[in-house]
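The complex appears here without one of its protein chains, the remainder shown in place.
After this line comes subunit A, so read on.
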């Protein structure tokens, strides 16, 4: 899957905005939005928030978790635990990136947040690589991956799955009499 498609999915997440225009309720296929009143916060999907922001029609309120103190706690916990800790949003990386790229003037301490989220991401990706390594070493057939986000899975998906398939084919050809997974594919 292309990272831009994961970002596309992240754009469905709701964020709070403060519009500077007024508009009645609108009935989108995916649900109702609004009404919009100047100065009153309202929930909209990220794709709409970013569009309005680019047209200077709103101010975006950062999600609750996008806060230096909370992220510092998360980073500490993430570094302490061996397993993946729960994330505040399944799309934390994408949302951070989109908001900081397009609405950084609405995010207090944007630079610190960027660094913190990057640290959390790096720690998690390092864990992911470690667990992928032991998964392959132990020749496991099943792994539970709670709290892992789609973007994180996506960084390793193709490489990991293709390697597993290849190893499976090579191995099953080593076992005499086994007909499964013959090297017919590719």
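Operating definition for what follows: a contact is a pair of C-beta atoms (placed from the backbone, for glycine too) under 8 Å apart; a residue touches a chain by one contact, two chains touch by 3 or more; residues count from 1.
In the analysis below, contacts and distances are computed from a predicted model.
With the options "Exosome complex component RRP46", "Ubiquitin-related modifier 1", "All trans-polyprenyl-diphosphate synthase PDSS1" or "DNA replication complex GINS protein SLD5" in hand, the undepicted chain maps to the protein name "DNA replication complex GINS protein SLD5" (source: UniProt). Within the full complex, the residue among A:73, A:105, A:122 or A:140 touching the omitted chain is A:140. Panel shows subunit A; residues 1, 5, 8-9, 11, 21, 23-24, 26-33, 47-48, 51, 135, 139-148, 150, 153, 157, 160-161, 164-165, 168, 171, 175, 180-181, 184-186 of it touch the chain omitted from the view.
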